[in-house]
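Missing here: one protein chain of the complex. Every other protein chain is in place.
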Amino acid sequence: MRESWQERFAGTPAVLKSEKRRKTVVPVLDFEIGGNEFVTMAGPCSVETEFQLMATALHVRRCGARVLRGGAFKPRSSPYSFQGLGIEGLKLLATARQETGLAIVTEVMSECDVPLVAEYADILQIGSRSMENYSLLEAAARSGRPLLLKRGMVATIADLLQAAEVVFENGNAQVILCERGIRTFETAMRNTFDAAGIALLKQISHLPVIADPSHASGCRELVPALARIAVAAGADGLLVEVHPHPDKAWSDGEQSLDFAGFDEMMASLDPYLKLRANGLDEPAGDRLAEAFG
Amino acid sequence: MRESWQERFAGTPAVLKSEKRRKTVVPVLDFEIGGNEFVTMAGPCSVETEFQLMATALHVRRCGARVLRGGAFKPRSSPYSFQGLGIEGLKLLATARQETGLAIVTEVMSECDVPLVAEYADILQIGSRSMENYSLLEAAARSGRPLLLKRGMVATIADLLQAAEVVFENGNAQVILCERGIRTFETAMRNTFDAAGIALLKQISHLPVIADPSHASGCRELVPALARIAVAAGADGLLVEVHPHPDKAWSDGEQSLDFAGFDEMMASLDPYLKLRANGLDEPAGDRLAEAFG
Amino acid sequence: MRESWQERFAGTPAVLKSEKRRKTVVPVLDFEIGGNEFVTMAGPCSVETEFQLMATALHVRRCGARVLRGGAFKPRSSPYSFQGLGIEGLKLLATARQETGLAIVTEVMSECDVPLVAEYADILQIGSRSMENYSLLEAAARSGRPLLLKRGMVATIADLLQAAEVVFENGNAQVILCERGIRTFETAMRNTFDAAGIALLKQISHLPVIADPSHASGCRELVPALARIAVAAGADGLLVEVHPHPDKAWSDGEQSLDFAGFDEMMASLDPYLKLRANGLDEPAGDRLAEAFG
Partner (left out) sequence: MRESWQERFAGTPAVLKSEKRRKTVVPVLDFEIGGNEFVTMAGPCSVETEFQLMATALHVRRCGARVLRGGAFKPRSSPYSFQGLGIEGLKLLATARQETGLAIVTEVMSECDVPLVAEYADILQIGSRSMENYSLLEAAARSGRPLLLKRGMVATIADLLQAAEVVFENGNAQVILCERGIRTFETAMRNTFDAAGIALLKQISHLPVIADPSHASGCRELVPALARIAVAAGADGLLVEVHPHPDKAWSDGEQSLDFAGFDEMMASLDPYLKLRANGLDEPAGDRLAEAFG
């Protein structure tokens, strides 16, 4: 490694730590992402029915979630698979917010849909397949909504920061990065969870970073372990798939927790979150951050 | 995922959890690997001088390490780079053991060297480049020494278990697996640390699993974060590079901690290790393990 | 391999060979892609000036190219790098077509730009970063123009076929696939050129497949070798970067051929293209194709 970290990431100055900017905190409704609180975003992969969504929203709120996730527009793994309820799904999400006070994060896939989705969502999700869709990034940036930017399936850390830089360049500084696993030769899990990437991002960038243990593992039995790992890596929050009946889910059932599973996961995270609250997210050992001011 | 986990790993029955065998504990000198204690193995990449080795051994013992690592035979990243002190290095390691009571782990690269290295080492390390060198695995297995088996640079979890199965088939059940990062398209760090792979291994195999945050990151500033991640992932121990003067190290200086850095790392791990001791390594959420008895 | 090839790719029936459909031929101006002629598409990475574009167009036409490539809207490797001349670039491309009779292929990156780009271009290029931008694919499909679909940087063959299937589902059967190298651990070249993937695609799909040796290698000295490989693999054409003064190019100069280099490449391909014309693109050995009718 001949170059310094600053040299290596010199192409994305706006999103790196600097003396002026050490930490970005994104306010959403009555809480903050990237601040002291660890923020859990939970909900179904796809919005399916009012009952499914409301039951899930009520349950995850009770366990401490702050944000309800749910797809209304779905990137299809096949052109013939379920593509989401569209505007109907957005309306159900809005109802759920009204009933529960949870904030809403949902994906926008088309630049033409940005105004519509921005009307309903508190946070616009840019999916992995769209991370390098710069037209979409620009349109979403200009909506003024906070963006949840998922790392592309084979995006490097530098690529992810570059996508965030594009959002900054378009006047929006409310970006939340999301590690969700990368594509490698390993096939034991759906993706390879780059936990060290979370730690690196927290040291070099001022942006909040959250983890998606559901897509990273593709397997519900491993989700709690990955969530613990994410906390230890310094993540600011989680994005987790929860469904009342995972085996009947219209998409991604294998990686969705049921209600009991979500309870257990949240309980098992508790002691780790207490360590985090005690300031352990920036122990003396994290000296790379110092280089960035 | 159409196959069950048991079906997927059916080729390596001896190393999977079963009703009969839930946990392998490897006794070394007066302690155990894979038991209740979290075992830290630390020391220089290469044995260089008596002073370098003894100073490091004394320091890491004081901070709680149980095992001294140090290479006497080195896999060269180039045919022209330092290849280790050979038998001279082994003798220095033996002296260090005598003086400090630390156990010794050191790499054996040639099947012809197995008897020699086994005479000096408490644990034989099989390096990443050798993970699929079955002749070496067989010779090392027959030495009767515990083996520290490092995952190959592009070995899948299944490949790693297969190498362990070969050791079992040759009559040696004292295998410690080691995750040290895999080779992917990401270049921000030396390797991509597969923390989720540790969690998966702990759920499906009865073998101890340790982590090497030094090779996984290739960057000393990130080593403490990766060590924390490893604890959260359920690892049974660490293999860490420590050197009195990393910038003067004959090999791998960039990823070696100095003494103060090692102190800080150990201190920062402490609260996480307390959680682990409270039984959190097998929380209710880890249900995959149940399938394996 | 327990599954047959048909089972493996069962999700994309429209783009696989079948008894009804063995070969898709895409007519463009006065020639065809996917027919008997091997079609070379050549030109600068970005449209820069009228002189640069016209000089290149005249030269590549003289050497046998049928299509002029040139970017008016550029995906930026950085938010601060050159983003293309936009509509000005499109107008220059239209002028070049008028003067030379070459067809025009140029990238469209935003679904909102589809009508504009479709007005000027004979073939719409969907870039690697956009291969999974289904909103863009749908909009581009509905334009009625032939699409040149570049494989995503980490898209599998199955992913690429799926993107093509989306285009078919939206009523457009004029899809040209383009292999341009994939992202792997290898860093000697910009990408790893999946020549075998071309051969596989030609055996299982009825769509034309072309190769981009410029992006695959990232190095002009290797472009002629990769072009030869592509012909041997059964490709239906090439997409090559050519620039009057590569070292002064505003983008991708390292991988652009100069005029003399393009001449030499075309001459060196000639005997291979004669073999191809003699029917060697479907030798008796290619028996996988038979399974697909």
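Order as written gives the chain letters A, B and C; numbering starts at 1 within each chain.
FYI, a contact is a pair of C-beta atoms (placed from the backbone, for glycine too) under 8 Å apart; a residue touches a chain by one contact, two chains touch by 3 or more.
For clarity, every value in this text was computed on a predicted model and none was experimentally measured.
Participant: With the missing chain put back, one of B:E37, B:E132 or B:D258 would touch it. Which one?
Facilitator: B:E132
Participant: In the complete assembly, which of B:E32, B:E111 or B:E254 touches the absent chain?
Facilitator: Checking each option in B:E32, B:E111 or B:E254, the one touching the absent chain turns out to be B:E111.
Participant: Can you work out which residue in C:E107, C:D194 or C:D212 touches the chain that's missing from view?
Facilitator: Residue touching the absent chain, from the options given: C:D194.
Participant: Tell me where the left-out chain touches subunit A, residue by residue.
Facilitator: Against the left-out chain, subunit A lists 154, 183-185, 187.
Participant: Using the touch rule from the top, list residues of subunit C that touch the missing partner.
Facilitator: Interface with the chain not displayed, on the subunit C side: 1, 8, 154, 156-158, 181-182, 184-189, 192-197, 199-200, 203, 216-219, 221-226, 228-229, 231-234, 254, 261, 264-265, 267-268, 271-272, 275, 278, 280, 283-288.
Participant: Counting contacts across the full complex, list the positions on subunit B that touch the omitted chain.
Facilitator: Interface residues of subunit B facing the absent chain: 11-12, 75-80, 109-113, 129-130, 132-136, 153-154, 162, 165-166, 169, 183.
Rule of thumb we're sticking to: only the chains that are shown with their structure count from here on.
Participant: Tell me the rotation angle, 0 to 180 degrees, that brings the C-alpha atoms of subunit A onto subunit C, to the nearest 5.
Facilitator: That rotation is 180 degrees, given to the nearest 5.
Participant: Would you mind pulling out the distance in Å between where the CA atoms of subunit A average out and where those of subunit C do?
Facilitator: 34
Participant: Spell out, as numbers or ranges, the residues of subunit A touching 2 or more other chains.
Facilitator: In subunit A, the residues touching two or more other chains are 154.
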